[in-house]
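In this view, the complex is presented without one of its protein chains, the others remaining in place.
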């Protein structure tokens, strides 16, 4: 249940109402919002302060189309996503920052194709402690350089709360990786940030869990959440994960947030990435996150799944044709 | 391992070779084929009879692109699928034959859109014994009428071996439903049939099992197998199943058989079917199997997932535009 | 909904009632049973014929403890399972009949441990067509010999409907393998059989599907169904399958049928079988199905998961101690 409450309510009374419903309080310019996990009746003496009441039928509250029908519009330096859903953003780049040469070569290539958003990780959340963990702080400066020199939007991942501020200062879109989706320290920090957050679905998360992670951010005050599907873990192991596009169809139907898909991590092998990327584009989703590397076979992480520059260039030609066929605009 | 063996080999010797490798024997016009689960050396005295030897690195044998690189071409009255992969077949129609009126209305509508292949089930493999089980024998005549009156290709499902011959006589494409994928009586009968077989992947089957079910049919002599992905069972239950398009990308890469996708059963809800169908088309797959019903809400089975005629008509407009964008031809 | 209907009802009226509820009719000595997928009101004029009405809240009907609280008692030559749940049956033996020597050695060993039920397959439902498919008809005679010579209960598997009668004549308990759980020809034949049926859960079946497969048999007239959990397919592939003992706890709580567990197929590796078997025994389940082979490493199928005679002998010692600790009796 969501209540919109008038701003002229007495502070003590407001707290009483919040406590009565075991609710979470959120302050907006126009009204207070109280979110409660249960639908309840409003006491008569409180009715005068209630602007609107939304009874909701699922774990989905602020993110629900029952609450707000239209998709949240996220404004970015290169345009918007969500809103009227005319635009699809392409976010491309290597898995990780590896060296100055590699990252400049990548950025130059991405920019040359007219793409505006660049992805690259500094603090990698690797499965094993015995493999490349990312350049970390040493690479921060390189991403700042890229950002300025190529005028690219930077999308980079927070591994854990200890590097949150560094990424939050640098990035235009804060990426929360799949493994961090359940990290409550990160979710709470995202809620207090003013940056757009690209929240990846954990590969073990059902949509219900994913929605509720989103609600942690939204209910703490940050409305700019972009959902990202990147494959779930199933009994099929010929591919790295299983891309859940039936789940994406569900999210587009019931949630009021933009949805981006990352086919690279789902597939785990570059051969399947172009076909899946085209599929996502034809579905009309709001964005695509694609790994591309100057020399994939030499990459220090995710070597098998990154496209090379030739493959990616060819893919962009197809994407533009499909976008046109479904009346979407690539930004 | 697959061996191509000269036709002039002595019968006894041939049997010796087959037994030596615990192999399966298959006779072709040009040569004998022996398939064995293991790669082995060929005895010197047998070398003279061996035309070619294929060492294969997986459970995938006759269906492997390592054995035959090009996709198997399946010729149908309305054109072909597979081969050079220029064509995508649309197979549409209701879940089940329910009445003369319903099925004629359906067929007329499908035909009016220029679609050539019609799906409708007679013997339904339902989860519960207490729900509609299909018209069974009573509906056979109706499908024969449709076939003749509208000149449509009929795709219909064998529930179990007791209705195999009835469907095999009627249908242009024999459909083996997901629940029957492990049914060895059906697989063996399909192997002896001359009809094209559309084999659906069981929702509990990994690709390895799916491939091997295919091999039962291929190794018994029927080359005309069409693979069909229709969703697998995962922890995500907001949708009926999870459509495994990462798996489809794998199959297109490694298997030499055409691949058709059924988004209706995967999604389980009509709202998601158009977006998923467009996604599959953009991937460039060989066919689509879509449930459409004159009055979905009155359907006796799969009521939630069937498109109505308006939704399907709109979808076809989009599919044609996407097909053009990726240089594919709808048949 | 289940209705118990008086035997003196007029045949035409009975049919009317059945059709009205889209029900399934089952005749018992004491009453007719009508099972319908929905709970409905009873028309006034029919009330006089209704002995009892059961409104049920799930897909589970004849198998539900809401319908019959006590566990179905299955009487076997060596004792009973179910009923007061005091007994646990051990069913042991090799995966497949391979040769006269192997099967006699097995049977003699099993008998020597005081075990009464012997398992061995003739018609194997293998994943691949290129591996050992079982001795088939050639082995039938061997199992008849075992049965007579050692006075053992025979548990053997129906692969498909074409070998149903042969197994039904031979076996004391008809085993329906996991891959055949969705085979409607087999389920319907089981319903018409008078033999106890051990129905294995398909590795892709959720409990809802498993229950409904059971209902196919029960509603066709055969009450003697034994459920068997043997592992489900999950993202964990270090083991062959994942044994679903949380699911077994559910089944014991809500279903009125005996439950047997097969840890051998779930684990897929002999090293884990003893610990899992002990776990199942301590849970108090109704039976255990265990693969044991005179020389596991030479077995023609399931070589990795079969215990050798020494391992099995040791295991039986532990099982007896645990049975005693939980006041159960091994039969």
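In order of appearance the chains are A, B and C, and numbering begins at 1 in each one.
Throughout what follows, contacts are C-beta pairs under 8 Å (C-beta built on N, C-alpha and C of every residue); 3 or more make two chains touch, one makes a residue touch a chain.
No experiment lies behind these values; they were computed from the predicted model shown.
Note that of C:131, C:234 or C:308, the residue touching the chain absent from this view is C:234. Screening C:157, C:183, C:215 or C:244 against the full complex identifies C:244 as the residue touching the chain left out.
Where subunit C meets the omitted chain, the residues involved are 204, 206-208, 231-232, 234-247, 249-250, 252-253, 266-267, 271-272, 275-276, 278-284, 318, 321-322, 324-326. The set of subunit B residues touching the chain not shown comprises 233-235, 237. If you put the missing chain back, the residues of subunit A touching it would be 22-24, 35-37, 59, 61, 125, 127-132, 159-162, 179-180, 182-185, 202-206, 208-209, 212, 215-216, 219-220, 233.
The working rule: only the chains that are shown with their structure count from here on.
When subunit B is fitted to subunit C on its Cα atoms, the angle of the rotation, on a 0 to 180 scale and to the nearest 5, is 180 degrees.
For the pair subunit A and subunit B, the distance between mean C-alpha positions equals 37 Å.
As a whole-number value, the distance joining the C-alpha centres of subunit B and subunit C reads 32 Å. Subunit A and subunit C, compared by their mean Cα positions, are separated by 48 Å. For subunit C, the set of residues that touch two or more other chains comprises 233.
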